[in-house]
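Reading through the structure tokens given below for one structure.
Here the complex is missing one protein chain, while the rest keep their positions.
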Amino acid sequence: MIDTIVLTQLLNGFILGLIYGLMAIGLTMIWSVTDLPDFSQGGIYIISAYVAYWTIILLNVPYFLAIPIGALAGILLSVAFERIVYNRLRPSGVLSCLLAAIALFFLLENVANALWTPKAKIMSVPETEVSLNLFGIVTSYHRIIIFIISVLLFIFVHLFIKYTKIGMAMRAVAEDREIAALMGVDTSKVYIATWALGGALTSVAAILISPLYAVWPGMGTLPLLKALVVVILGGFGSIIGALIGGLILGLIETFGAIYVSAAYQHGFAFILLLLTLSLRPKGLFGRR
Amino acid sequence: MLKVTGLTKSFGKLVAVNNLSFTVGEGERVAIIGPNGAGKTTTFNLITGHLKPDRGVVEFYGKNITGLKPYKICRAGIGRTFQIVRSFPNFTVFEHVLVGAISRYGPRAQIDLLKNQTENIIQKLGLIAKKDTIVRNLTIVDKKRIELATALALKPKLLLLDELMAGLNPAEIDEYIELLKRINEEDGITLIVVEHVMRAVMKLCNRIIVMHYGKKLAEGAPMEISTNRDVIEAYLGEGVAYA
Partner (left out) sequence: MASHSKNNTYLKKSFFYPRALRFAPIIITIIILTTLPLYASSYIVFVAAIALLYAMVAAGYDVLLGYTGQLSFCQGAFYGIGAYLSAILTVNYGWSFWQAMPTSVLFVGLVSAIIGYPALRLRGAYFAVTTFFLAHFVYLIFLNEVSLTGGPLGFRGLRPPEPIGPLSFESMTNGYLLILFSFIIIYALLRKFVNSNVGLILKSIEQDDILAESMGINTAAYKLLSFVISAIVAGYAGTMFAHFFRLLHPTTFSWFLSEMVVIITLVGGVGTLIGPVLGAGIVTFILEFLRFAPEIRYIGWAIALIAILMFEPKGLMGLIKRVGVK
């Protein structure tokens, strides 16, 4: 006799894990190609969610259209940061870029706070809130949508990296930047593509999860931290690792919140981080 | 004083060092030569603790030092320089060598002692004029000298030098040979040198170990090695600098 509550939570944890995985894929790509753990993605997360929110509210755009619009905002911001800030700071070293990324995160968070107040906004998408009873499991259309979109994106990213010219160039740069440059790879184009892709993934993750939680200026911190843990857990530079790591974290968090402690729900990521770093620092699928 | 037995290290499928064994006696000047990729620098890294061997033992004066942390091996009396020169770019030459002295004698040592030690070594390596120059602004040749000076400040009993002569002109090479001979004979520092500059090796060293694909190919006095057929074959087609 399968406990439907457990199954429901399994599904929830799985869906949450997909979101973490999306963001982690973006981060791990950026990190392995450009050597920068891009903290500003936390800010991108926030802004793209707000952009989606406002297009829904003000322009009456359907949710499905708001997703690519928000993603576009995320892409533009990420690429802008790369061209304006990171590009200039790169010669000064990773540390400067990291600090700039954090500053940009800080900046975006406070811009959101200033423009739209700290009060949480509910992104309500009535069409998807319809309950669904799937083999006894109660869920919503929304979660199905998350599942479908995430899977589609994973497949897209996988194919992109494997078969397109830019994707292969990204892999080359991630392996060895100098050799890639010697082989004639245009690293600046690769960087732009990487950041565009990363920004898109982060934005989609943010917009997908917004109807479930809320849109508020501080919404980016925890997802960023957790995505970083997933990157480390899954293995530096590994997309499969990011996906699987995300699922692991999503499930642990969901079940942990129920069976262990709801208050320290966010602490599971920390414990996972410590475990990974002490037992298997390379992560599950890491190459370095 | 140094005994290496069965040293083996692989990186994935690549066996960089393969069951290597040799000994070095006190006062010797030994060279390790071989084509690129023969495993020479890896051997150094295994001795100095920067890498842990998969198998094998490194003994120094009878004590097993295999896989110890690099700073402990340095304290035991083994110093080294790196193939790609490393330095503390923001220090002055004086501060740079001073760190070596502080490391050797401890941070609480007498200021005058540290100062004298530092200045002696700077003098010996001919850097006295540049004593207060910031290391970042010096040429690579000078940076190598500073790296050597700092290593000497640690008063090692054994010094591992990785391609010290690379990029030097013949006059500088001769200078170094003299300097190294003096260090060896006067200060009693045993030397193991990895080199591609054969002329320097012939003039400086009294024993040569030849490595090839991670294994010891041959070992002997310079004259023997230069006429050894296997050695010559291994070098055919490889770039060996006859300065």
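Labels A and B are assigned to the chains in the order they are written; within every chain, residues are numbered from 1.
Operating definition for what follows: contacts are C-beta pairs under 8 Å (C-beta built on N, C-alpha and C of every residue); 3 or more make two chains touch, one makes a residue touch a chain.
Just so we're clear, the structure is a prediction, and the values are computed from it rather than from any experiment.
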item: Which displayed chains the hidden chain touches across the whole complex; value: A, B
item: Candidate in contact with the missing chain, chosen from B:K40, B:R80, B:K144 or B:H212; value: B:R80
item: Contact with the hidden chain (one of A:L16, A:L89 or A:I149); value: A:L89
item: Residues of chain B (touch criterion as defined above) contacting the omitted chain; value: 48, 50, 69-71, 74-75, 79-80, 82, 86-92, 94-95, 98-100, 102-104, 107-109, 111, 114-115, 147, 150-151, 154
item: Sites on chain A contacted by the missing partner chain, in the whole complex; value: 37, 85, 88-89, 92, 94-96, 98-100, 102-104, 106-107, 110-111, 113-114, 221-222, 225, 228-229, 232, 263-264, 266-267, 269-270, 273-274, 277-278, 281
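We take it that only the chains that are shown with their structure count from here on.
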item: Distance from the mean Cα position of chain B to that of chain A, given in whole angstrom; value: 48
